[in-house]
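With one protein chain withheld, the remaining protein chains of the complex are depicted in position.
Entry: chain A
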Amino acid sequence: MAVSRNLQGWLLAAPLTAVLAGFLVLPILTIFIVSFWQATEFSIIPAFSLENYQFLLTSPVTYQVFFKTFVYAALVWGLTLAIGFTVAYYLAFHIRSEATRMVLFLLCTIPFLTSNIIRMISWIPFLGRNGLANQALMSLGIVDAPVEWLLYSDFSVVLAFVHLNTLFMITPIFNTMMRIDRSLVEAARDNGASGWQILTHVIIPLSKPGIMIGTIFVLALVMGDFITVRFMSGSQSANVGRLISNDIALLQYPSASATSIVLLAVVLLIIGALMRFVNIRKEL
């Protein structure tokens, strides 16, 4: 029976393995291989050359762009975490009625019924020189001339990112908070802990897996993005995703692949490091 159970296990795992192998491992391998190729303007030459990596790793632009990508990622992470945690905390601990809680949570997801791109682009007329935000500021007498940095700036990029990605923080944190045993909070209170102590000693440590999952979502989305940066910065800023998309547009697939591999490695390293702080599987 042992053999057949073994076989059964393999068969059960086979579909997922096949899907992952075909749609994840194989493409990444292809990208890895192509990253060593060479390209001219109109042809791609299979070769083994380190030229793409050499150019990438010695160009000051690469470091600038990676730095910018980290800055965006860090800012967006900080802001989505602050907002996401607060919203989740409010939903999980302040709302008593289960029904209200679910209604409010669903309310958070309503913006996601429209497309990502539309939600992003709708900021443009709002923040523009003659947009609603500037009109409001001017008619309230707060500023005399339109505020220019509202649109096509790092501010607008981060704003759009936070808007687009906060839900990915709220959901996992809310989920872990709902699993926290309420008697732990009561016990802490009975033992004389202040509200702040309860938060930092009980709730935050127990919410870590949720925070971590949210972090991975947000980091992966921000670091892999190119369209938000392109539209919200008016093409004036670049992150790694835009570097890759520019290369693809100019038929430089090998160089795009090399950049992708470096980006993938960097993101995996970050996530690997995060995993060392929190063992998600153990704590779920």
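Here is the rule we use: a contact is a pair of C-beta atoms (placed from the backbone, for glycine too) under 8 Å apart; a residue touches a chain by one contact, two chains touch by 3 or more; residues count from 1.
One rule holds for everything that comes next: contacts and distances are computed from a predicted model.
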| item | value |
| --- | --- |
| Chain left out of the displayed complex - its UniProt protein name, from "Hydrogenase-4 component E", "1-acyl-sn-glycerol-3-phosphate acyltransferase", "Inner-membrane translocator" or "Extracellular solute-binding protein" | "Extracellular solute-binding protein" |
| Residue of A:Ile31, A:Leu251, A:Leu264 or A:Ile280 touching the missing chain in the full complex | A:Leu251 |
| Omitted-chain contact residue, chosen from A:Leu151, A:Met177 or A:Val222 | A:Leu151 |
| Contact residue for the chain not shown (choose from A:Val34, A:Val65, A:Ile173 or A:Ile261) | A:Val65 |
| Contact residue for the chain not shown (choose from A:Ser49, A:Gln135 or A:Gln236) | A:Gln236 |
| On chain A, residues whose C-beta touches the chain left out of the figure | 40-43, 59, 61, 64-65, 68, 124-125, 128-130, 148, 151-152, 230, 233-238, 242-243, 246-247, 249-252 |
